[in-house]
Every structure is written in C-alpha cells, then in structure tokens.
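Only one protein chain is missing from this complex, and each of the others stays in its spot.
Letters A, B and C mark the chains in the order given here, with residues in each chain numbered from 1 onward.
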Amino acid sequence: MTAATATILLSCPDTPGLVAKLANFIYSNGGNIIHADHHTDLSAGLFLSRIEWQLDGFNLPREIVGPAFAAIADPLGAYWELHFSDQIPRISLWVTKQDHCLLDLLWRSRSGELKAEIPLIISNHTDLKPIADQYGIDFHHVPVTAETKAEQEAHELALLAQYNIDLVVLAKYMQVLSNRFIEQFPKTLNIHHSFLPAFAGAKPYHRAYARGVKIIGATSHYVTADLDEGPIVEQDVVRVSHRDEVADLIRKGKDLERIVLARAVRSHLEHRVLAYGNRTVVFG
Amino acid sequence: MTAATATILLSCPDTPGLVAKLANFIYSNGGNIIHADHHTDLSAGLFLSRIEWQLDGFNLPREIVGPAFAAIADPLGAYWELHFSDQIPRISLWVTKQDHCLLDLLWRSRSGELKAEIPLIISNHTDLKPIADQYGIDFHHVPVTAETKAEQEAHELALLAQYNIDLVVLAKYMQVLSNRFIEQFPKTLNIHHSFLPAFAGAKPYHRAYARGVKIIGATSHYVTADLDEGPIVEQDVVRVSHRDEVADLIRKGKDLERIVLARAVRSHLEHRVLAYGNRTVVFG
Amino acid sequence: MTAATATILLSCPDTPGLVAKLANFIYSNGGNIIHADHHTDLSAGLFLSRIEWQLDGFNLPREIVGPAFAAIADPLGAYWELHFSDQIPRISLWVTKQDHCLLDLLWRSRSGELKAEIPLIISNHTDLKPIADQYGIDFHHVPVTAETKAEQEAHELALLAQYNIDLVVLAKYMQVLSNRFIEQFPKTLNIHHSFLPAFAGAKPYHRAYARGVKIIGATSHYVTADLDEGPIVEQDVVRVSHRDEVADLIRKGKDLERIVLARAVRSHLEHRVLAYGNRTVVFG
Partner (left out) sequence: MTAATATILLSCPDTPGLVAKLANFIYSNGGNIIHADHHTDLSAGLFLSRIEWQLDGFNLPREIVGPAFAAIADPLGAYWELHFSDQIPRISLWVTKQDHCLLDLLWRSRSGELKAEIPLIISNHTDLKPIADQYGIDFHHVPVTAETKAEQEAHELALLAQYNIDLVVLAKYMQVLSNRFIEQFPKTLNIHHSFLPAFAGAKPYHRAYARGVKIIGATSHYVTADLDEGPIVEQDVVRVSHRDEVADLIRKGKDLERIVLARAVRSHLEHRVLAYGNRTVVFG
C-alpha cells in the first residue's frame, strides 16, 4: 500500500443514510475505498466511521477535499478529521528516568513500524539524554516543581508549537499534566502500569502485589483532566503467581507497557481511534 | 435490538464504488443501516462485506428484497446471502459419546445466547440419547461402518432435509464425513481439539503431550473434503505446564472446545462469517 | 493415580531445615512423595508447603498420621491441614437465579472433573430448584431480608452442619454474608464478575462498559468480612471491543465466571490453596 491514501474519521448523531453519504462522496469523486468500518453506539445515539481511500484517481485536489467534505459533514453536526497518508505525524516523547518505552518506540520508528517523525524528546530529568543524542533527536530538559509548573508547561507548549508536534506520548513521564495544558494540547497518550480502573494513581505494582492479584495489566489512554480516567485505547495483561515479588511484577509489567503503548500509538497514527466521552472506538 | 433486521453477506471481485452501491440500495429504499463492515483482501482482489439494516421503514416487501438486490449483485459476479433476523436458523447437532459440547450448546440455546432452533440430534452411538430426551429433541441413532457409510449418510441427508436443517454442528462427532456428503450439505461446523494446523488428525492431546508443548488449543472450522483443512472460524488456546498429564490436557481442552465451538456457532448464526478458499472473514 | 494419598498443606515462620523435616517425616515412615512444592514469602518471613505422598507402604496408621505430624509441626508454630484423597470433600452450592455456574459445576462433578460430593443446594429463590431435582440434590429455599438475615444464616449454618459440608461455593449467590457467618464457616469461595479490585461491588459489567475498558475479567476468592476483598484464588480475562454492549459483556463474562470458579473450586478440592492475609499460594 505505497500509494497515498486519505482517511476520514467521523462521528455524528445517528441518522439514516450516513454510510451512503460517505461512500457516495468518495465514489462520485472517483475514489476507491480500501477500508471502511462503521459503528453505531445505540445507547449514545452516535454514528462513528472510518473510511480510507486511494488518492490515485481521486478527482478533487487535496486542498479541496476538506472543504468539499465539510459541505456534507457540517450539516450532520459531525466531528471529523481528514488525514493524508503521506503527511507524516510528528510525535514528541516525554520521559522521566525509565528507558524501556522510549527505546521501544524509537526502535519501532526506525524499523518502519510507526509512521511518524520523532523530532523532540522532553524530560524532567537528564538521565535519558544520551539516548536522544544517539538517535539525533533534540532533547529538552524541563524540570518541574510545584512552583514552576505553570511556567514550565507554557515552555513545553511553546516547544510543541515550535516543533509542529501532532501527538505527545507520555512514555513513562512521571508528572501529572495540568488541566490548562490538556485543554491547549489534547492529543496526548499515556501508559499507566495497571489494568485500569484497578490501581489508578501511584505505585500500582506494589498495590497489585499487596492485593494478591493473579494477573497484572497495563493501559494506554488519552490524557484528560481526571487522572487515569481518560478514554482507554488499549489494555493487555499477563499472569503472575505467588512466586512473583514486586520486582517481578515490575519486570513483567515493563513488557506489557512497551507493547500496550506501542499498539496505542500505532492505532492513533493510523487514524483508527475515535474518542467520545471516556470511551473509544478503535477501528480494526 | 428487538425489531427485525435484514443482513447481507457478500463477496465479489474488488472494484470502485462497491460500498456506495450497497449503501445506496439500502438508503434509497428507506433502510437504516445498523452494522456495516467491509474488508478488501488485496492479494485475492476480493471485496467482502456485511451490512445489516432495520426492516422497519424499509420500503421493499420481503419477497422483493432478494430479487431487487440480485439486480445489483449479479452484475458484480458476487456471491451473496440474504438473511432476516426473525427467520431462526435450524441446527442439527451431531455427537458420539462426549457430552460437554452438546450440553454447552443446549444450555446456550435455552438461555437465549444462540438464536437457533435445535430440532435434531444425530449420533453414531446411543450414549447421549437421555440428554436429547431431557431437552425434548428428536434423537436419531445412525451407526456407521465402512460398509454402511454411504447408505447411512444418505439417510442423514434425508433427515437434514426432513427437519429443514440450515447448519450441522459436529459437537465431538468422531466420524469423517465423505466428500459426497459435504458437497450436498456444505454448511457444517466442526470442533477440532488442537491448535490447527498442529496435530491435525487423531489423538491431538496425546501428541501435544508427547511433543512437550507449553500451550494447547482448539479450532472450529467449516468441514471440507480435506480433513481438518477447512476454513477456520475461531481458535483459542490455554497454557499447560510439565505438571499437566494427558488427562489434564484433555480436561483443559474440553473447556476450550466448548467455548471455541460456541463462538464459531454464534458467529455463523449471526451471519458474520464469509469463507473463501480456506480462509474466513469473521465480521466484528 | 488411583491409590490413596495423603496431602499436607502447611505454613509457618521460615527457618532452616523445614523441607528436610517434612521430607524426613514421610520418608522415615516409608512414604513415597509424589508431589512436593514449597514457597518462601520473603517479605512475610513465611514458609508455605504442599506435600503429597502415597499411603500404600506408609507405616503409620491413618489415625496416627495427624498426631505424629503435630509433634513436628506444632513446635514450628505452623498452620497445617492433613487430607486423605479418599475422603471426598462435601460441597454446598449457593445460588440465586442465574444457572450457568451451577450447571457447570454439576456437570464437572458428574463427569469426574471435581472430586467432591454435592449433597446440598441453598438458594434465596426457587428458580433453580428444578435443576436440583433433576440431579437428585436436596434444595433448601432460604429467602433472606434485612430483618430475617441473622435467623436465616443460623438456619444455613445448621444445614451445613447437618449435611457435613466442607466447602460452600457461592455460584452466583447475590447476597452478602455477615461477618458472624464467615467467622463460623470460613471455607467459602465466591465468584465475582469483574477483574478485582476493579469494579468491586454491584453491577460490574455496567460499570466496565461505562468506563470503556478493552478487557473484562472474573475473580474467584475466599469470602472474608470485607466485601470482594478476600484472598484471590483465580482470575481470568477476555477481550472486548466497542462492538460489545453491556449484554455482550454479560454473555462473555458468563463464560469467564464458569471457568474461573471451576478452576478455583478444583484447586481448593485438590488442597492446592493456602491463604494467608489477603494473599494465596496456589501450588501447581
């Protein structure tokens, strides 16, 4: 699938004819749909859709696709996004001291698994700067205290703007973002080292051990104003036993964290995720 | 979702405009789509789709839906099926001596999980007749030997016709069906007690134990002329350890068999499965 | 393994020589160990062990095994249990209206998977009496209200004593037991329809749906005074998607509940579970 494609993610109040409207827009302009998936949340009365089509042979010039589609979508009261596959999203990775998620995402990026550019790493510590250097990625050390938080977040927002960042990935960033930051930059994925909503907050592995669970998990979600309450994109679990001490839970959890975060980032980058309320649709 | 719906399953050579054609057929006749999922197998050049819409408000009388859709689908060289949700499929369960899959499917049917009628149980043994009696289901004892096989399969085909059966489920039926039977009644689901293609054929648990695997599985597939080679609908696995002897594998496997077969039967009954070659699409 | 065996479950403060002491007790009396597994919880300073040996050739008469072992175990400050494999435990199943766990356990018992007798079913409703009748098991209807609870629990304790019950299994019994009951009958397994500690309490599937989780679970635990806080014996999970509504979560969850509860009951019946604090060791 090397030729460029366009993808529309859309959600709107459910009403008859929506699939036909979307499909006709593409077909009547000469496009060939290569992926179409729709979902109706009956209890929310919401229609959600993802359509991807080949731009080769599509009659509308790129700059017209959005305005032309708006003429269809806006009367429906729709939220929608339009993405072109050759416009590579730009990610900023935020880290503290743990390197496993950072290294994993960098490796996936370099190996072509994640179609994204990663021009910016931000950290409240300097421990992982050598990794940034090794990959030739700009590293900004932005320490945060209760007193400097507002100021430093403003600095971070400026960096995101400067580097033209589309997505922030908190790859084990051990700081809570303020509501003001989240309002101004809402596209942020986090990895939490528990099977949410179990063990939200601090030290989930220690609490999982103390509770004596037989399975631990990890959860990737969009960041919202409520800590660990944002829409979940991906979760996975692994079995533990009485032989596993806290250190084993941490070790096993790291593998989960890497994989769960990578899957969530990939789904986001492929424009497969639509969040609404604290739920998501992740199109297959 | 109590109101009646219609579902179309369709596969045809891929060409632009297919989603639009399907959606327009439904929309232009006043239907409201509640499920639409499409898949393109790029290597096979095949488009596969499932669309379900509410019949309430649909303008075409039921007996016209099929012919009207044929006018669209036949020029596309499509294979397609049309199902109405209030036409309950009729299943025949085939068993030998093991009761776990039989009891499981009967419980699911009675509890409303499987929307199907089960008027006929066939077995080459009489061990499970009491269960059929308890549920008030006709039980036909059809013993099979190499000599009587052709004759007995003709008898079984007659029974399927007499009871107006849509789907045969081999719920641990320990006989191989002849090609002739399969040609005449192709809608047959089997449960094989291994993670196919590993351990196709006889005594898979014994062979899994002998091989020293750390995970065992079960596979539900449509029956074809090649033993254990039909299109796979569902598989699942469970971990085993050196503590598990053959008897433990059999016990753990029974839980897998019940669940895997039930999922496959349910997907089939909801018209979510399209087989092509030895592959399936199972729509979500 | 048809010959009778003896099993000792033991936990005591850790100190050198414990494995040798246990093994010597058995070997010096002519026993052949067929299963021995030990665990040291370093943070609790606790040694936990399960040893099973063949009684054939063991020199001590049965009635002496306990007293002889006490001479070794009591100086260690040990909690210990002694079980003989031909003394079949007696279970009471407690239910409300849902039949899936009840039927599943009855089937497993009849098929030989669970080595237990089930002479008594107790329910606060009468819906499932026909199943008890069909299996020839005594059914006692013990309705419970806030006013009658103390009196009815006394009645239930009398029934447990009368039927000589070793283990109560709450197989979807939708009532909370009082602390007084639990103190008097501490061997009670429950199945909770969530991945504890997530969604403890009422309506876990509805809350899982509302939270938008991607995986649901079930948990079997011993009942303690704190609701849903008892030591966990077994958990398992299944993936869900945005396609799954609450009814689908309930349906998928039922399969989990059946299997998780059955595994926990089996582990208990095989004397593989040692609870301490709110943790368990489940010997393999």
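Heads up, the rule we're going with is that a contact is a pair of C-beta atoms (placed from the backbone, for glycine too) under 8 Å apart; a residue touches a chain by one contact, two chains touch by 3 or more.
Predicted, not measured: the structure shown is a model, and the values here were computed from it.
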> Among the options B:E234, B:D255 or B:E270, which residue touches the chain absent from this view?
Replying inline: B:E234
>> Which candidate, B:L42, B:I88 or B:V176, sits in contact with the chain we can't see?
In response: B:L42
>> In the complete complex, the non-displayed chain touches which residues of subunit C?
In response: 1, 16-20, 23-24, 26-28, 30-38, 40, 42, 57, 239, 284
>> Tell me which stretches of subunit B touch the chain missing from the display.
In response: 39, 41-43, 48, 195-199, 211-215, 217, 231-237, 241-243, 245, 277-282
>> For subunit A, which positions touch the chain that isn't shown here?
In response: 99-100, 103, 107, 111, 113, 134, 241, 243, 251, 255, 259, 262, 284
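In this text, only the chains that are shown with their structure count from here on.
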> Two chains share more C-beta contact pairs than any other pair here; which two are they?
Replying inline: A-C
>> Quick check for you: compute each chain's CA centroid and the global CA centroid, then name the chain with the smallest gap between them.
In response: B
>> Can you work out the whole-Å distance between the CA centroids of subunit B and subunit C?
In response: 37
>> Roughly how far is subunit A from subunit C, centre to centre by C-alpha average, rounded to an integer in Å?
In response: 42
>> Two or more other chains touching the same residue: where does that happen in subunit C?
In response: 241, 243
